[in-house]
Structure formats: C-alpha cells, structure tokens
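Only one protein chain is missing from this complex, and each of the others stays in its spot.
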Amino acid sequence: MAYFDTIPAVKYEGKASRTPLAFHFYDPEEVILGKKMKDHLNFAMSYWHTMCAEGVDMFGVGTVDKSYGQTDPMEQALAKAEAAFELMDKLGLQYYCFHDRDIAPEAETLTETNARLDIVADKLLELQQKYGKKVLWGTANLFSNPRYMNGAGSSNSPEVFAFAAAQVKKAIEITHKLGGQGFVFWGGREGYETLLNTNYKLEQDNIARLFTLARDYARSIGFTGPFYIEPKPKEPMKHQYDYDAATAIGFLRKYGLDKDFRMNIEANHATLAGHTFQHELRVSREEGFFGSIDANIGDMLLGWDTDQFPTNAYDTTLAMLEVLDAGGFTTGGLNFDAKTRRPSNTFEDLFQAYIAGMDTFALGLRMAAKIKADGRIEEALAAKYAGWSGELGQDIQSGKLGFAELEAYALGKGNVSTGSGRQEYLEAVLNDVLFGA
Amino acid sequence: MAYFDTIPAVKYEGKASRTPLAFHFYDPEEVILGKKMKDHLNFAMSYWHTMCAEGVDMFGVGTVDKSYGQTDPMEQALAKAEAAFELMDKLGLQYYCFHDRDIAPEAETLTETNARLDIVADKLLELQQKYGKKVLWGTANLFSNPRYMNGAGSSNSPEVFAFAAAQVKKAIEITHKLGGQGFVFWGGREGYETLLNTNYKLEQDNIARLFTLARDYARSIGFTGPFYIEPKPKEPMKHQYDYDAATAIGFLRKYGLDKDFRMNIEANHATLAGHTFQHELRVSREEGFFGSIDANIGDMLLGWDTDQFPTNAYDTTLAMLEVLDAGGFTTGGLNFDAKTRRPSNTFEDLFQAYIAGMDTFALGLRMAAKIKADGRIEEALAAKYAGWSGELGQDIQSGKLGFAELEAYALGKGNVSTGSGRQEYLEAVLNDVLFGA
Amino acid sequence: MAYFDTIPAVKYEGKASRTPLAFHFYDPEEVILGKKMKDHLNFAMSYWHTMCAEGVDMFGVGTVDKSYGQTDPMEQALAKAEAAFELMDKLGLQYYCFHDRDIAPEAETLTETNARLDIVADKLLELQQKYGKKVLWGTANLFSNPRYMNGAGSSNSPEVFAFAAAQVKKAIEITHKLGGQGFVFWGGREGYETLLNTNYKLEQDNIARLFTLARDYARSIGFTGPFYIEPKPKEPMKHQYDYDAATAIGFLRKYGLDKDFRMNIEANHATLAGHTFQHELRVSREEGFFGSIDANIGDMLLGWDTDQFPTNAYDTTLAMLEVLDAGGFTTGGLNFDAKTRRPSNTFEDLFQAYIAGMDTFALGLRMAAKIKADGRIEEALAAKYAGWSGELGQDIQSGKLGFAELEAYALGKGNVSTGSGRQEYLEAVLNDVLFGA
Partner (left out) sequence: MAYFDTIPAVKYEGKASRTPLAFHFYDPEEVILGKKMKDHLNFAMSYWHTMCAEGVDMFGVGTVDKSYGQTDPMEQALAKAEAAFELMDKLGLQYYCFHDRDIAPEAETLTETNARLDIVADKLLELQQKYGKKVLWGTANLFSNPRYMNGAGSSNSPEVFAFAAAQVKKAIEITHKLGGQGFVFWGGREGYETLLNTNYKLEQDNIARLFTLARDYARSIGFTGPFYIEPKPKEPMKHQYDYDAATAIGFLRKYGLDKDFRMNIEANHATLAGHTFQHELRVSREEGFFGSIDANIGDMLLGWDTDQFPTNAYDTTLAMLEVLDAGGFTTGGLNFDAKTRRPSNTFEDLFQAYIAGMDTFALGLRMAAKIKADGRIEEALAAKYAGWSGELGQDIQSGKLGFAELEAYALGKGNVSTGSGRQEYLEAVLNDVLFGA
C-alpha cells in the first residue's frame, strides 16, 4: 500500500531542472573526492518530525494529518513504519533516526510500552531488510512524559531516575537490534527552570551516572557504536546542562566519558547558544569529538528551535568543509531534524522540503570540495600562521623559551606587528567559489 | 599625488577571474533589465568609515593610519579629500556620502568650524568636477560632540537644540552646494539612556520641530531632494526613537512630514531591530517611503553595529528584488556604510572589501533579475492570493459585505481551508536561481 | 461543588506573614492615593492559561489535569466555568478575560460552535451575577484553528476572512452580552512566515478592514467599550504585524482607527520586541493610547513567550508609575496572562502564582505612590528640562525662531553644554524607595 502515491520516486535531474519533485543538485552516485555523494552525506530521516509531527505549535492545533488511515494507536504505528520506508525509498534516504516513543506509542505501563516497542521493532527490521535502509542512531525520549518534568537523569526523584534508566536500557536494546550505528542523548529536561530550586552538583553527578550505566550496559550487550551528546542551551527548560559543545565536552572529560561519547551537532541548537553551526562543528572536530549532525537551520531573529529544513548554501558549505576536514563521517551522518513550516501542510511540501535540504547539502559538499581545489583559503591560513613554523614559533611551542627569554626577545625588538586577517578577501573568495566559474 | 599607488584601477574581469583586485561579478556597463548595472546600483562611498575610521574599537586603538601623510588637521582634511576621489575613481564609485564632521574637523567655535567646512567644500566641488563624481547625500553629525550627549533635536536643553539647528542648516547648505541628491537624519543620540529621566513627549515634539525647520529651510534655498530618516533601534543610546521603518513612518505621518521624508534603510540596523533587511525594505516600499540604502551586513550573533561589508548573496538578492519592485532608485543608492574588520588593516583590505561588497550586490542584482525572468516565485504568490480577485474577495475589499453577510457566508460554508504557504519550495526555487543553470 | 476545596479564601495577612496562601502585600481595601488598591489594580483572571492550560509545551504533554472531573466537552466547559468563579472568588479577582474558544469548545460546524457559546455564556452570566464578577475584555481566538494558518484578517483566502469576521461578530456579541468592558485583538497569525510568499499591502489593508467592520458592528449593537490591540512581534509567526506599540499606533492612525482602539500592553511581548515593559506603556500613554495590561513577565534570556507570573517589583513599580501617570485604568486592568512553570503542577501552585503576581503588583502600586510622595525623581526631571520653560525654549516651541535665528544664536554662543543625566542617582533613589525607610 502506498501512502504517498501522488509522489514519484525523486530523481536527480541536474541544475537546469525546474521539476519541483526532483533533485537539482544532489546526485547520489556522483563521485566527489573519491567517494559517492550519498556516502559523504549519509542522509537520514528524522522519524519524529517527518512521520509524527502534524504542525502543532504553542498557539495552534495540527494542520496535517499523520494518522496514515488508522485510528488504533498500534495500527497507526505499523502503518507509520510502512509509510516511513516508502518515504525514505522515494527520497533515496539511506538512514533514519528515532526516539523510542516515535516508533511505538506509550502505554499505561512500562511493561506494555516495551511490548509495543518489540512489535514495532520487528516490523522495522523487516522493512529495513526489504528496503535496504539502516538506523543512523536511536534515542530515548526522556522529556515528554510528565514524570520527566524535573529532569530524567537529573530528576529530583530517584524513582524517575530508575524509569529513565529502564527506558534507556530498552532503547539501547532496540537500537542495537536494528543495527543502529550510534545512540544519542538529548537532554531536553536535563537542566533547570530556576536555580532557586536546583541542586546543580547532584544533578550533574546523576546525569554522568546515567551515561556511565548506559555505556557499560551497551558494551555488555555488544553495542560498539558511539554515544552522542546533542548540545542545546535552552528550550524546553530555562537552562540545559548540555549548553554547547565546549560545555558538553568538558563534562564528558570530567566524568571519564570522553572515550565513548561524541557530539551530535544541530545547527539550530548552535545558534540558540550564540554560536555558528560551523563553530560547534569546529570545536567538536578540533577537540576530537566530531560525530554526527542534525541538519536544519534556525531563524536568527527568533529565539526558539524552528527546526527549518536547511536551505542556506553558505551554512552547508562551511559545515561540509568541517566534515571533510574531520575525514568525513564514520558512524555519523546528516539527520534532517527539521519540519516544514506549519502552513506547509501537504505531503508534497514534506517531500519538497527534504529535496530542498538534500540539494542544499549537496551544494555544500560540492562547494566545500571546490574550496579545497581552489586552495586560496588554505593558502591564506598557512601564510597567516607561518611564523609558528619558524624558529621562534617552534621554540615557544617546544617549551624551550620561558618568560625570561621571551621578555629579552621583546625588549630587544622594540615593536612588532602582525599581518592582516584578510577577512573580506576570504569572504570574497567564498563567493567566488559559490558563484564563480 | 597618489595615496593608494599600489592599488590599480579596479576592472571587471568576469566570474572566472582570481585576481583579488578585480571585479568578478560587477560589470558597470552591463545592461540588465534595460539599465546599466552601475545605474541600478548607484554605489556610494561612505566618507566616515572609508576615509576616517582607523580601526578603533571600545577595547583598542587604531590599526591603520588615515592621516594621509599630514599632521595639521586641515591639511589632513584636504589630503583626505584627494584620497577619497582617488579611491572612488579606482573603484568606479559614482557617489559619496558624508557627515559635516567627516570632511572637515571641528574647531573651537562654530564660526571657525563653518569656515573650515567652506574650504573643504570648495575642494570637494573641484574634485567632483575633475573626477565626475556626485554626492548621494549629506548629513550632520549630531552625535559625537559632548553637547549632544542627551540628544540634539531631543536635547533637554534648548541651547543644544539651537546648535543642532545651526549645524543642520550649514550641512544642508554644503550638501546643496555640492549638488547632493538627498539629506539624511540618523538620530544616534535621539533617544534615551533611561526612562527615569526622559520627557518622551517633549522630545518627540522637538525632533519633529527640528525636521520641520530643516525641511522649510532647505526648500527655501532651493534644495528639492528628499530627506531620509535612517532607523536604528539602539546604540549608542539604550533606545533610539527611529527604532525601525514602521516607527519612523508613523512618526513622519503624525507630524506631517511624510511628503518630504523617505527611509534610508541599513541592513545592520534592521537586524538590530529584530527585522530582516528585506523586511525593512518591504515596509518602506509598500508604505511609499522607499528611498535609499546603507549597504552593509551585521553579525546575527552579535548585538552591536558591526557594519561589515555585505558579502551574503541571499541578502543582496532579496534586497535588490525590493529595489526592482520599487522601480529602482531615483535619488537614492547603495552607500557602503561599512568598515573592514579591525585586523584587516591595510589599504588593500579596504579596496578588497569594497570589491567584495560591490560584487555581492552585483550578484544580488543579477539574481533578482533572474528571479523575475524565472517567474516561479511570482506565480506562487499570485496563486496563493487568487481568491482575492474572485467575487467574494472583491466584495469584501469594496466594502459590499458587512459582518452580517460574512457571518451568513461562513455559517453556510461549514468549513474552509487555505492552501499551503509552500515556503520550502520557494526557498528551493531561490537556490535554483542562485546556483542553477 | 468545590473544585479547589483544599484551598482557602485568600486573605491579606500583611508583610510579616509567612502563610503561603495569603496575601502579604495586597490589601484590596487599603486606600492609596484616594482609591482602594483593588480599584487601582483591576486584577483579572485569564481564562485560557488558568482554566484550560495543562502544562503542555513543544516537548512534552500536560502535567496537570484540567478536566474538572468531566469527560464530555460541554460538561467540561460548564464545570470549568464554575471552577473559574470559585478561583476568582477565593483570590478576590474582580474580573476575567476570555477567548471564545476557551469558554466553549469548538464543534464541527460554526453553527454548532456558536450554539455552544450561547450555552456557556448563559452560564457565565449567571455566575457573574452570583459572584459579582465582571468581564474585563473578551476576544476571538483567530489563531488555533488550521484555517487561520496563513492569517485571519490577513489570510490569503477571502473565505477564511469571512470565517474570521463571523467569529469576531459572535465574540463581540458574547462579550457585549456579558458586559465586557473592552474587546481585544491579538494577531498571533496576522503576520508572515516568509516574505517570499507574502503580499504585505493586501494583508495590511485587509486587517484594517476587519477591524473597521468589527468597530462598526460593535457600535451598531451598542457596545461602547474600547477595542485593544495587543502588540507582539513574533511567535507563533516569524513576524507579526502588531510588532510593538509604535507600529500598532501608526497602523491605527493610518487607517482611521485611532478613536476606537487602544493598546493592551503585555510585559513579555514588550521584551520580545526589544523594549522594556515600561517603554511600551510610556509610548502608549504619551501617544494617547493607554488602555489595558497583560500582566506577566518574560525571561530576558529566552526568546519565546514564557508568560511567567510577574514577581519582579522593579518592573511592577515602573509599570504602575505609568498607570498612575495615565490617570489610572478606566476600562482596563491587569490581566494575568500568565501560567505556572510546567513543573509547578498543582492547583496550590496555581493559587500561589496568582498570589505572587498580585502581591508583586500591589508592591508596585505602593512603591509607585511612594515615588510620587518622595518627589526626587520628578524634581530631577523638572530640573533637567528647565531650559524649555525659559525664553529660548518657549520661542523654539512656539515657532518664533527659524534656522536663521537659531544659527545666529549658536554662532554667538561659542559653545554650550547640557547637564548630567544623573541615571545612577535616579536608580539609587529607586532603591531608596523600594528598600528604604
């Protein structure tokens, strides 16, 4: 049965195409820098936004129906799974990402909820084999249920902690069973509403404990993939502990979790934290925590997570440059944690949005490769820091020179200057690459 | 004498060029939509940033020397004028914009300051004729002198108001003498630091009075050009009265100044007010106040006026689309109210920055024209609002239907829906235009 | 039947009280500046947050049950009405505010929906008489139903406009029937998601048309109260037309609606627009549009409408100072458009939150009156602007002096200065008032 029968399989038609439901820039089989585009990009569908979200916002009900012709919750879940694979198939998405509660609806008891998960997981496994799709990562939704209103790992209640642990355990098992390449923690409720009622230290320690238990359990059942922290500074809480990459990395190192955890960077979360997308990727890469990406874009003038499909080629170019500089994805990929605007309320809009996002990241990959071929940005960078390869630079870095020697050097010099940063030139080079011949 | 002798005249070399000091996208003579690029764009040099600003910021002194080989203030001013025209000439800028205090340094008394202005104005007039350049607009700096610390038109002191009036009078005269096409008011100190010490009504009335007096005086001496308000929400003050275009337009209408005043929209001011550049242009255009543009870009993650050279082709495309939809510039143009980053401290950086800005707006113009030729965005817009051309739409607009008739209609209908906004499709079309064949 | 039977009627116990469910600062009968506190403050309950909202956010389901023991929607609505009056009674709230859809659930057809409204309205009228409560204002919810996803008055579809008109008509009738003192328009969907698909002019004109029709209809049925615009810059839309007070006032003047419309200022909307609460009240007051207030507080570090109960006495003091300077409320009041944080999930929290809000505004009123009695701020203000009462100031304001005379004055003066703004002193005076003897 087809759920999107008016939508064709989406093909690459090239940059002169005006067909709405075709790729104009994303050619999955095209080889760039020795690898197919599809293998550079590892596109994934986000189960929650794509299959479940109906356009509800804080001021309005849904504008699109995602019941897939069913009324019973479990029938809906199974139909949704079928629809998901039809969508992935038509769009040529190789991967998907899910929360436990996206794929199967929560029941009255955890026992029953887990039973439902098993049923849907079997269905998903069957569909994965049928369509040749894979799980990029799974995760546990530790934020929707009222019991998590004060946090999950950071809850004030150890009973809630126990439920969180039980839920993560099951989600890891399901992810492992489905061959998931990674497991994500997004701590939407791990934070505070007000410091007046918050025991910061206890909460930090307990989150670390939950992560440690998760890591140990996963390894014990043979799951070898990375865990990812997905930093977000705020929303839904006033402040969330995984504020940004630097904060999350500092936390992982403090608690000895740095071997097993990497970053899952989301563009919109980056900007909410006051950083660019590129910044968060750069920090992750340079600190050795590059992992996976939630591909979307925020609205720089709005203060909440708009999770728009990424359509800005500057952003995707700079992001893909970081991905290339990190050596490409290993277990990670580009998960479209994105939704259509509320008034884009047709399935055609949904496909169109995925196409827009995939095309924009394909543009980003092409442009990033072109930047490398162009060489001007790399040359400018090398020239700027050339002094550090010279004798003085080497002697400082090797520890040969202490304050006394450096002072003597400076006193003998009179004055020194440092070359131009050449920012505007580099921005023009970027435009050359994007729009030039 | 040449001030920028290492810099060649900048030529258009086309989009395959890698020459740093050449235009890659801006071809002044190329005809687009029946008009030369240079006449679409009316590029102007900002005298203050370009000729005067040395890279000072709140935490550091200048990084570039703009004394033009002179130590005496008036010698410096005259050398600066020569350098300005050399720069405009080499970059092919047809226009410049200035504050009174940029072109001639303030002296101990207003009498002497005015005398200095006359001397430099004569020099500028001579240079204009020699080089064939024009003044896009002039303005009076009513914010640097300590006397304006509590405002100029909005000062708590009528004596300060008198000084502001005298200064504006002279600036209008100089602008008129130099054939300036317009006159700008940027009210950097017209606002408040705290409402605790502010008489809002008196200040509003007095600003309107200053504008009225300026308008009347200008007309009396034969100046027929428009006045422009340049909205900015804050910085240097905590709150400035010309917050954004909507606020400024409301003010002009209230005080009967709407015939003589238009908007000078600055991209960076728009974003500081929480709006996009496109939004401020749209409001100005649709309300009948489109005038001129301060072409720069801000940093969306920084909360002050960074005045960067515009290098984002999405922004310039959407801006030029508004300009085209407004019928193009009449007296206005694109003034680069922009400065190089502090570490971009060479004259080469300065030229490079202008090239980057001019090329990016040339790209914007090309792309805006391409959007019009493409037609898809216009078609989608027409389709979306089609109902308003139908009978019901016409009858509502003509006032034929009152609440009773509309209620009867609705009660009879059961329910209605409205079509998708198609945002993601339109964003993909935009990328098609920018990056497609 | 009591819905809040564990909650006592809340009494004033004075500032030494530690009773959680008692007022510590709000003494309804205490006379301040010749008027009882309750008559200064005109506190109102917001039906939506208080009676309906269950703690749902974008990442989680409800944490508190507001079904009032009923499952049938209309039974729930009627129980909710009873509970509402019990709550108002126990808190001593004299007023309430409502959207049509808060008081009665929407049905399949507009006809049926209207019938439901009539039933609940009769019930409310009965309860009003029983408890002696009044409607501060009513409004129509033109944002939740999917048909309004592209706007109501500003919809791309005239059919949707007709539904909006029908809904406003009915809401006005209900408000009038219930003796409502005013009628509010909050244009949560009157704006855009992207300018790419927006006809700004048509949308503006149509909103004005809807307001005009509403005004004319209301007057025709004898409703003489004011209409209020409630400015909000964004959320749920990317941009909303009623951005702030200045924008809304400009709009009302342009379309000739300035006689019948006033402002309903919300603290949290003010800060989202980049303004202080005090600023928006000041603009409204000085422009002659002071009307009513949505009393809440936002989180200055969060970019969405948190609608927290107001608990900051600086804010309420400065707000009440504006209210006093406006001559107090006539038809308006302080409506608590506020909700408890999601983890504050008991009815006790709800009452506690109202008490906190009422006490904080009572503090604000006391302090504002104390500022007036103190006199220091007023004195400083008078001293600062004293020059405008002198000859020069009067001659400028009367139009006696033109640019020529003002220039002559300035040239003759040499230089002038203006006195200190004394901001820090005034802030210290404010602390004296709040914390001094």
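Letters A, B and C mark the chains in the order given here, with residues in each chain numbered from 1 onward.
Methods note: a contact is a pair of C-beta atoms (placed from the backbone, for glycine too) under 8 Å apart; a residue touches a chain by one contact, two chains touch by 3 or more.
Just so it is clear, the model here is predicted, and its values are computed rather than measured.
Listed for chain B, the residues touching the missing chain in the whole complex are 55, 57-63, 143-146, 148-150, 188-189, 193-194, 234-236, 238, 272, 299, 301-305, 341-343, 345. Take chain C: the residues that touch the chain left off the picture are 14-18, 20, 24-25, 271, 274-276, 300-301, 309, 311-314, 340-341, 343-346, 348-349, 352-353, 355-356, 359-360, 363, 376, 418, 420-425, 427-428, 430-432, 434-437. For chain A, the list of residues touching the undisplayed chain reads 108-111, 114, 146-147, 149-150, 155-163, 165-170, 193-202, 204-206, 209, 213-214, 216-217, 233-234, 239, 243-244, 246-247, 249-251, 253-254, 273-276, 278-279, 282-283, 286, 318, 377, 380-381, 384-385, 387-388, 390, 392-393, 396-397, 399, 401-404, 406-407, 409-411, 413-419, 421-423, 426-427, 430.
The working rule: only the chains that are shown with their structure count from here on.
Computed from the mean C-alpha positions, the centre of chain A lies at a distance of 38 Å from the centre of chain B. Touching of two or more other chains is recorded for residues 146, 149-150, 193-194, 234 of chain C.
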